[in-house]
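Note that this complex is displayed minus one protein chain, with the remaining chains in position.
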Amino acid sequence: MSNTEVTKVTAEEIRSFFRKDVFAAFVGIELVEAGNGRATARLPLHDHHRNGLGIVHGGAVFTLADLAFAAACNSYGRIAVAIHCSISFIKAAQGNFLLAEAREVSAGPKIAAYSVRVTDGAGEIVSVFEGMAYRKKESWRP
Amino acid sequence: MSNTEVTKVTAEEIRSFFRKDVFAAFVGIELVEAGNGRATARLPLHDHHRNGLGIVHGGAVFTLADLAFAAACNSYGRIAVAIHCSISFIKAAQGNFLLAEAREVSAGPKIAAYSVRVTDGAGEIVSVFEGMAYRKKESWRP
Amino acid sequence: MSNTEVTKVTAEEIRSFFRKDVFAAFVGIELVEAGNGRATARLPLHDHHRNGLGIVHGGAVFTLADLAFAAACNSYGRIAVAIHCSISFIKAAQGNFLLAEAREVSAGPKIAAYSVRVTDGAGEIVSVFEGMAYRKKESWRP
Partner (left out) sequence: MSNTEVTKVTAEEIRSFFRKDVFAAFVGIELVEAGNGRATARLPLHDHHRNGLGIVHGGAVFTLADLAFAAACNSYGRIAVAIHCSISFIKAAQGNFLLAEAREVSAGPKIAAYSVRVTDGAGEIVSVFEGMAYRKKESWRP
């Protein structure tokens, strides 16, 4: 769990990098905070996030969890790309927003694993997401 | 794998139901065909589907695969809701569209499993998606 | 997360039920404790748990995590059967035993989700396991 890489990536640098994430912005996702293998993202819910049954679309929930995961695993400055994600849908979301909190399970030299919990406006768990990333040597910093 | 339910759900009925999937439409996904536990969906790629690294966002790929899965598992008329999905990201997409093809692995009385293959404009596999659904007794037909 | 079922299943009843788990016993797994949606299991490591590379076999790690999951999701007395499991292999195990701790993520009327953490003799995380179960109406109690 420890990550001994010397790094000076700031929260603002991470946020700035994720501002380039056009799809996340298109969906309406906000990166709340990120750093040291953790990240929190938020999705205010609107009608266009729903599916044919009127409930929040699994794709919207996944995209939110995925952004928190991406921010957490890229928080050391090295490029990390998702190789596998798994998501359990626990209950339909209530309230008018979703919150995704990603935490690091492990970060090896090549492979890192993250767990993301998605809760709704009622504070209840909507989804549990597990992501594995491949860590490249390159940095995403300009 | 056999599904002996007598059903008269037409491809047009399924398409009509999925026209109510506001999030899929928002993302730009088209349901190409669906019926008898199978479905194909298509996503023409635009700039707003990309992430901060310039590659197609995992959330867009997932949402496409998820729609094909949803159309396949709802193709008998009974409401089926996703309980678990797992997705492997194989390579970055090339070309200007993605295609997702869902096929039924099994359909029991309560639980059904589907496998979805996502290919890109170059005909290469971009992602492999596995979905499990819980089948309700109710129909989504009006 | 709350589970309001009135139940009088004792830890001893659960242990007694899992004593019938012949495969877990064959592999050498011990159920340490179980109750209220949680369980802990232990596997003392021997040569026959290793693979061709000399490291603890993924099948042994999975079976240990699966037993903790099964004990946790059956801890209310109702039969619960695994429908999907996902496991990440973080690092090779060190030391002479593995410990699996299962906790409930959610328990709905039909579907329940559990998260299991497997640590080794050095106290480090070896694997992370997520399990979903289908909850039957029947009890496993005689």
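As written, the chain order gives the labels A, B and C, with residue 1 at the start of each chain.
We take it that a contact is a pair of C-beta atoms (placed from the backbone, for glycine too) under 8 Å apart; a residue touches a chain by one contact, two chains touch by 3 or more.
All of these numbers come straight from a predicted model, not from anything done at the bench.
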Option touching the unshown chain, where B:10, B:36, B:106 or B:139 are the choices: B:106
Residues of chain B in contact with the chain not shown: 1, 86, 88, 90-91, 105-106, 108, 113, 115, 124-125, 128, 130, 132
Touching residues (missing chain, whole complex) on chain A: 83-84, 86, 110-111, 132, 134
Missing-partner contacts on chain C, residue numbers: 17-24, 26-27, 47-53, 57-60, 62-63, 66-67, 70, 79, 81-89, 140
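Note that only the chains that are shown with their structure count from here on.
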By number of C-beta contact pairs, the top two chains: A-B
Chain A and chain B: spacing of chain centres that average the CA atoms, whole Å: 22
Separation of chain B from chain C, taking each centre as the mean of its C-alpha atoms, in whole Å: 32
Chain A and chain C: spacing of chain centres that average the CA atoms, whole Å: 28
Where chain B touches two or more other chains, by residue: 83-84, 86
